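Certain chains of the assembly are absent from this excerpt, and the rest are unmoved.
Per-chain numbering from 1; labels A and B assigned in written order.
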Amino acid sequence: MARDQLRDFVERIERLEKEKQEIADFIKDVYGEAKASGFDPKILKRVIAIRKKDLAEWQKEDAVLDTYLSALGMVADA
Amino acid sequence: MARDQLRDFVERIERLEKEKQEIADFIKDVYGEAKASGFDPKILKRVIAIRKKDLAEWQKEDAVLDTYLSALGMVADA
């Protein structure tokens, strides 16, 4: 068993995971700042998820969602 | 160590997990049926998620989302 090699891999992964966690904490801080500025973190997350998609694709999905919701009487007919 | 008692707990949990998996498979089947009938499973999932929420609460969120998206120029002004 190449002990040093194993230890090197383990410690490299641990350093990277620590960095990743720090950035995750920064992201949480920014959502906190946004909330303190009056923005809704939950809606902000939806915006960011939508921006990851192709906008036209998202708009098409949203239109289909509206037809389903109105077919179920949950929103006024689109 | 109460061997029989441990085995009983393990086997009860395993039976219940098996039942739960069977129902998860049924749900997948229904989504498959819906897809075959021309419905979009992804949108159907969103409908079901929305129906778990208070409708007025969801409509308020959706309106806020629209204002964020139009503020970012992603949709025409609400």
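One rule holds for everything that comes next: a residue touches a chain if its C-beta (ideal position, glycine included) is under 8 Å from a C-beta of that chain, and two chains touch if they have at least 3 such contacts.
Not measured: the values here are computed from a predicted model.
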item: Total identical subunits in the assembly as filed, 2 in place; value: 4
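The working rule: only the chains that are shown with their structure count from here on.
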item: Separation of chain A from chain B, taking each centre as the mean of its C-alpha atoms, in whole Å; value: 17
item: Chain A-facing residues of chain B, complex; value: 39-40, 42-44, 46-47, 50-51, 55, 59, 61, 64-65, 68-69, 72, 74-75
